[in-house]
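One structure coming up, written as structure tokens, with questions to follow.
Omission of a single protein chain aside, the complex is shown with its protein chains in their original locations.
The chains carry the letters A and B, assigned in the order they are written, with residues numbered from 1 in each.
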Amino acid sequence: MSHYLFILVGAVLVNNVVLVKILGLCPFMGVSKKLETAYGMGAATTFVLTMATGASYIIDHFLLMPFGLEYLRTLSFIVTIAAIVQLTEMVIAKTSPTLQQTLGIYLPLITTNCAVLGVPLLNIANGHNFVESLLFGAGSAVGFSLVLILFAGIRERVEGAEVPVYFRGVAIAMVTAGLMALAFMGFAGLDKYQ
Amino acid sequence: MDILLAIAIMALGAVVLGAALGFASIKFKVEGDPLVDKIDAILPQTQCGQCGYPGCKPYAEAIAKGEEINKCPPGGVEGVQRLADLLGREVKPLDAEEKPKQIAIIDENTCIGCTLCIQACPVDAIVGAAKQMHTIVAPLCTGCELCLPPCPVECIRMEPIAENIDNWKWKYPVVEIKAAALKEAA
Partner (left out) sequence: MLMNLFKFKGGVKPPTNKTQSVTLPIAQAPLPSRLVVPLHQSIGGTPRPVVAAGDKVLKGQLIGEADGWISAAVHAPTSGTVVEVAMHVQPHPSGLDALCVVIEPDGRDEWIPREAVDYKALTPEEVRERLQQAGVVGLGGAVFPTHGKLTASKTVPMEELIINGAECEPFITCDDLLMRERAEEVVRGIGIFRDLLQPKKVLIGIEDNKPEAAAAMRAAVDALQEPFLVVPVPTLYPAGGAKQLIRVLTGKEVPAAKRSTDLGVQCFNVATAYTAWRAIAHGEPVVSRLVTVTGNVHAPRNYEVLIGTPMDELLKLATPHPDTDGIIMGGPMMGFLVPDPHVPVVKATNCLIAHDDRLFPPKPPEMPCIRCGACAQACPHELQPFEMYWFARAKNFGKTQEYHIFDCIECGCCSFVCPSRIPLVQYFRFAKSEIWAREREKNAADGAKARFEFKQLREEREKAEKAEKLARAAAAQAAKKAAEAAAAAAAGGDAAETAAAAPEVAPAAVDAAKEAKKATIEAAMARAKAQREAAQPKNVEALSGAQQKEIDEIEARRQVAHLTDADAASPAGEKTE
């Protein structure tokens, strides 16, 4: 049982998908200007990433592995993710227009989020079973949402600060992200209790 | 043989996913485009047509289809900014110069009562009747200038809205008014 907990906590904090694995940086920089959109993006990514890990595990184990087609993983995963994102978008648009309003254009952007492709591939590389894959996917997604929301909160405040002219905008955001990554390195110490 | 199998499997996947998406797109079809309404809410509703579209809604529809967001002078730079935020596009400088908010004034001595401006006004802000003097209901005027060209005697002019106590705004506390602010807080 504790093994699963370690996978989850490790995925959220120690091996944070954005700040340690450096995956999914484009939404991290692009969708973090406002706290509300960060919440929406975090929620959408969490859902899609968890679904994608499950679906890709099934495809890999029951479709690709039996026929020895492992080299088609990247291709088939991308197609699956795109389909899931599309499907999610349509379902949300129909069932909850308010949620769709909050997520807006960020939902289709998830397709191009490399974390969503990277995490299923990492699952396979690490030889996770189905439950482990799901936990790792969900943990990574939560970690992604966590840093995205933290970062958006910081950026909203930085906007009011007297930033030197040449550092305004993306430059100071990069510096902030770097400092956050340094801070997250501190979680590596959690390893000792494993 | 392997390659054929791979193609077959990928094709199968494509067919399955395509069918699922196609089914979903029919099952979860949404009428109308909520994005247009959101864009329309940002536009200033002057209905002036300066963007080249006959009103704000048509321009909102055009933006949703990919038209530039910087064609609305009454919305100003701030309008462009908000559209850019909504649509995740780059902020562009305004396509035309930004004018201060203004309203139309009819010179009532020159007006001949032709009703042409009444027909041109998109927001029913002009009152009058044939051969009667017309006047502009100032609070309703959006300053779109559409009444200027039809007037045969050129009796309509635009005037910037003067600052009064009701629409006066506190200034951003910058250096020059700091002295007054300090005295007050003393």
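The rule is simple: a residue touches a chain if its C-beta (ideal position, glycine included) is under 8 Å from a C-beta of that chain, and two chains touch if they have at least 3 such contacts.
Keep in mind the model is a prediction, meaning the values are calculated, not measured.
S.K.: So which shown chains sit in contact with the chain we cannot see?
M.R.: Looking at the complete complex, the unshown chain comes into contact with A, B.
S.K.: Based on the whole complex, identify which of B:G55, B:G88 or B:P150 touches the chain you can't see.
M.R.: Of all options in B:G55, B:G88 or B:P150, contact with the hidden chain holds for B:G55.
S.K.: In the full complex, which residues of chain B touch the absent chain?
M.R.: Missing-chain contacts on chain B: residues 40, 43-47, 55-56, 122-125, 139-140, 142, 163-165, 167-173, 177-186.
S.K.: Suppose we count only contacts with the excluded chain; which residues of chain A make the list?
M.R.: Touching the missing chain: residues 156-157, 159-160, 162.
As a working rule, only the chains that are shown with their structure count from here on.
S.K.: Contact residues on chain A for chain B in the complex?
M.R.: These residues of chain A touch chain B: 30, 34, 59, 63-64, 67-69, 72, 75-76, 79-80, 83, 86-87, 90-91, 93-95, 97, 100-101, 104-105.
S.K.: Inside the complex, what are the residues of chain B that reach chain A?
M.R.: 2, 5-6, 9-10, 13-14, 17, 20-21, 24-25, 27-30, 34, 38, 85-88
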